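The complex appears here without one of its protein chains, the remainder shown in place.
And now, chain A:
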Amino acid sequence: MFRMIAVVAGMGLALAATAEAETPRKGGTIRMTAPYGSSFTSLDIHTTQRAQDEIYAKALHRSLYIWDSAQGKPVLELAKEDVVSGGGLVHTFKLRDDAYFHNGRKMTADDVIWSYNRIMDGSKAYPGARFVRVIEGAAAVEKGQAKEISGLKKIDDFTIEMKLTDKVDPGFYFFTALTSIYPADEGAKESFIQKPIGLGPFKFVEHVPGSRIVLERWDRFYKPGKPYADKVIVSIMAEAAARDVAFRNKEIDTSVLGPAQYVAYQSDANLKGTIVDVAEVFTRYMGMNTAFKPFADKRVRQAINYAIDTDLIINKLVKGKAYRATSWLPLTSPAYDKSMKPYPYDPAKAKQLLTEAGYASGFEFEWTTSQNESWGLPIVSAVIPMLDKVGIKAKVKQVETAVLAEVVRTGDYQAFIYSQQSGPDPLAALKCFHSSTPQPACNYMNFKNAEFDKILDEAGQADDAAKRTQLLQKANALLYDEAPVWFFNYNKAVMAVQPWLHGIQQNPTELTHQNVEELWVDETSPAK
């Protein structure tokens, strides 16, 4: 009996200790890194779509929705309620009445409407326009045919009505910083770009171009008790080796790891526990131009998938820092089908398919690639001998990443290797293969398949979520069979996080994009 009481008491104490250890601590500085370049593009987040810029923007700004990594979907942020009507096209948002900009002014419906109208200024070509365009009348503003978005109406100071052009989940369109809500009065001023004002948990303090952005706690943030930290410093660190030294030296709290560092950290007992990874919504692939005769034949495209030992490349070259692709939609997509199996490595089957397609003696093609270590030249170099085994010769055409982006849009290629966003919205991701999507948009392979279009259209109209998912999975399976690409991998984003930093979210849209108000540092942090 005493033993039992002791065990129960012990368990109680242990639980209490755990709860205490997990109780967020107030104060301290969070020291994040921005690893994707030598600078931030702009302090006007409406103008930049780089992942680098959204790292600081997640602390400074807020949008109508926010990505909830625990739920794996966007959830309401600046609105408390969304009432859907009009056959799924009309959304009435009840906005928060406790959200204050960093200049102390309360956010109202006018700010939301002003921000979306600004983003649709066609003369500025803001990247967020591709999201706001889903509101009825937004395209007319973009083309200069109207001054205000007709589908956006202010009901009262804290209620707006949004009429959409398609029956989609607006959460997927209004959660990134590209659609951040600006203060209508301040946002129009020239000074805004030097000292931005947002609704986020941290307010702007300082920007040292090419080095860092410093933000401090906004005490009137609308989530009670948050943020926890006093300050956030986002340091620009483009060099992986320099990040590694700084991380080991405890000068930074987070560091993005490349394949080589991923292996090194895994084999180091002191660093292994710092690794956080997630399957990001990016699919790496080799796109095949169907206007090039051999690739017009499905059997040839399938043969390429059979001819490449993809697992070997992922293990040896990408150092296991990727998940094998089983079709287009990635692991973290809500419509991912766990039963899907990747193309097995089967050169004999590849040879057989090539013979059936009339290419028994093979053919030659030009493969355009960048130098990217995870989806560029090193991968192409490893694949070439595998293709050679089944009689296919590949000639490499190496270009810069900026040039590759143009090449794939213009269709000026026979094959290319690329990394493309394939989520988080599965419908939008698969729509890139719809025949109505132009090649320069995102239908880079100029894929056209009537059956695929029909399934996708049905999915778009489906009211029942389960049915929609089922249809999306069917479309994804059809893509697998049609093989417009060599399905290579889904990116495994890997970050090292110091043990004193808590609350990291495994965000599949981009691991470095953290809802900073959830993060906190304990007393062991050097910047406590």
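Here is the rule we go by: contacts are C-beta pairs under 8 Å (C-beta built on N, C-alpha and C of every residue); 3 or more make two chains touch, one makes a residue touch a chain; residues count from 1.
The rule is short, and it goes like this: contacts and distances are computed from a predicted model.
Engineer: Suppose you had to identify the omitted chain by its UniProt name; would it be "Glutathione transport system permease protein GsiC", "Malonate decarboxylase gamma subunit", "Aspartyl/glutamyl-tRNA(Asn/Gln) amidotransferase subunit B" or "MaoC family dehydratase"?
Structural biologist: Going by UniProt, the chain not displayed is called "Glutathione transport system permease protein GsiC".
Engineer: Which of A:G86, A:P440 or A:P499 sits in contact with the chain that's absent?
Structural biologist: Checking each option in A:G86, A:P440 or A:P499, the one touching the absent chain turns out to be A:P440.
Engineer: Which residue among A:K26, A:K80, A:K124 or A:K272 touches the omitted chain?
Structural biologist: Hidden-chain contact among the options goes to A:K124.
Engineer: For a quick check of understanding: of A:V208, A:A291 or A:L312, which residue touches the chain that isn't displayed?
Structural biologist: Missing-chain contact among the listed residues: A:V208.
Engineer: Applying the definition given at the start, please give the residues of chain A touching the unseen chain.
Structural biologist: Residue positions of chain A that touch the missing chain: 37-39, 41-44, 47-49, 122-125, 127, 129-130, 133, 193, 208-212, 235-239, 241-242, 245-246, 248-249, 251, 399-403, 405-406, 409, 421, 437-438, 440-442.
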